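Read through the structure below, which is laid out as structure tokens, and then see the notes.
Of the protein chains in this complex, one is absent; all others appear in place.
Letters A and B name the chains as they come in the text, with residue numbers starting at 1 for each one.
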Amino acid sequence: MNAYEFLNLGQSKKPRRSGLTMMLDKGLGSRSLDDLLNTSADYIDFAKFGWGTSAVINRDLIINKTSRYQAAGIMPYPGGTLLEVSVLKGKVDRFLKESRELGFTTIEVSDGSTEITKEERAKIIKKSREAGFYVISEVGKKNPILDHDLSISERLELIKSDLAYGSNYVLIEAREAGKDIGIYDADGNIIEDELEQLSSLGISKLIFEAPLKKQQAELILKFGSQINLGNIASDEVVSLETLRQGLRGDTIILLH
Amino acid sequence: MNAYEFLNLGQSKKPRRSGLTMMLDKGLGSRSLDDLLNTSADYIDFAKFGWGTSAVINRDLIINKTSRYQAAGIMPYPGGTLLEVSVLKGKVDRFLKESRELGFTTIEVSDGSTEITKEERAKIIKKSREAGFYVISEVGKKNPILDHDLSISERLELIKSDLAYGSNYVLIEAREAGKDIGIYDADGNIIEDELEQLSSLGISKLIFEAPLKKQQAELILKFGSQINLGNIASDEVVSLETLRQGLRGDTIILLH
Partner (left out) sequence: MNAYEFLNLGQSKKPRRSGLTMMLDKGLGSRSLDDLLNTSADYIDFAKFGWGTSAVINRDLIINKTSRYQAAGIMPYPGGTLLEVSVLKGKVDRFLKESRELGFTTIEVSDGSTEITKEERAKIIKKSREAGFYVISEVGKKNPILDHDLSISERLELIKSDLAYGSNYVLIEAREAGKDIGIYDADGNIIEDELEQLSSLGISKLIFEAPLKKQQAELILKFGSQINLGNIASDEVVSLETLRQGLRGDTIILLH
């Protein structure tokens, strides 16, 4: 039972289909994971092992972590960059096999750091689904110059086709820093016009990467606490939940 | 015994009445608390469970943490925002009862996120003192626009009346980020004139929230290491103590 429960704040329960939180795990050790699961397990739906971090960590530790995430009802997955490296090296099948053996349940399909044709992207999404994985695809380029080149209509096109090919959710790229990329300007503020257009198809299948508190608060105020948010730092999950529940100055208006 | 003790750096001992440090706990788990208490217990006087974070954490974990803080001579308390939520919901008595049961020893009385009349504020301060709590009240608004509207004379008035009604200390609001609020400009630099006026009544009963290192260093250089500082991140407590003792470049001049 949570403390101060008489305040009746209305917390959603897992498994849920909205108000999802994808947390960024950039190399947590076992004891940090103890703490994270004790304080925050109810508030995390996906744990992304950021970019290629899983490939520089001992297999046994990865397997230990994925099994503990799974036991806590959290779907662990390797960062999209690692898939892209596997594509570069012509080893996608091996990548899927290893990911399964490591206990990952979800695959992120992205082309943030490399060029991947639409055909190949579709093929990987389908293959991952067929192999039994949950799939999250990502739209956006990690390099700001390339990202600016990607028009809204191209983004919308990609979202639609990804979902058609089998993606369960589509992630809107913002990296770990959340600046000068996707819906955010160089200061990390939301570019309203981009957001409007991007959300024109509905937001239920989108997960917005939103590493900064002001981004989380603004998206919650705009779309409600049921918005799906990603790239949340591991020590910010509790804070994000307070934003969702109106327990922080930025969103207390939700309680009025 | 500390390492390098022959350097004789003059560290203050708890319980103390100046040079206080209020740390911000925004959801530490049990193992992180082990580390914190082992490295930093001597340097922390108050642990604030930031804003409404205590309400999204399991009761047993909160109780475990408050008892360990207390055993280490640290006074734990729930963030002022949670009291404000309780005021909004007309449940202040319940809030005080639950806070006591959870092992909190101190109450923060603020109106950073909501409107609370002066009469109600005074009443809550008195009621909390009568219920046996230590009281820290806070002056400042979390919304920068509202905060700018609060004049220095209003702030001074509030400080005086809070102390008269029974606050043990008055906290000068700066949030977790320390920018564009209270005595800090949008870059987190101190607005000298505001600080001068605010400290005109003396600083012994004030605790300045100072989350950024440059703020901590500047306040220590101006008022000495006995200045009371708050909203210190849990992994910055050791660093702050080095600033107080002149063991970092920014304040080494204290040793001359």
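As a convention for this text, a residue touches a chain if its C-beta (ideal position, glycine included) is under 8 Å from a C-beta of that chain, and two chains touch if they have at least 3 such contacts.
In this text the structure is predicted, and so the values were computed from the model without any measurement.
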{"item": "Option from B:K14, B:R59, B:R94 or B:R248 whose C-beta touches the chain left out", "value": "B:R248"}
{"item": "Chain not shown: contacting residue from A:Y4, A:F95, A:Y134 or A:Y165", "value": "A:F95"}
{"item": "Contact residue for the chain not shown (choose from A:K14, A:R31, A:K126 or A:K222)", "value": "A:R31"}
{"item": "Contact partner of the left-out chain, one of A:T21, A:S40, A:S113 or A:T251", "value": "A:S113"}
{"item": "Subunit A residues that touch the omitted chain in the full complex", "value": "26-32, 50-59, 61-62, 78, 81-82, 84-86, 88-89, 91, 94-95, 98, 102, 112-114, 142-143, 175"}
{"item": "Absent chain, residues of subunit B that touch it", "value": "1-7, 9, 11, 31-32, 34-36, 38-40, 43, 213, 235, 237-239, 241-242, 245-250, 252, 255-256"}
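What we mean here is this: only the chains that are shown with their structure count from here on.
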{"item": "Computed distance of Cα centres, subunit B from subunit A, in Å", "value": "34"}
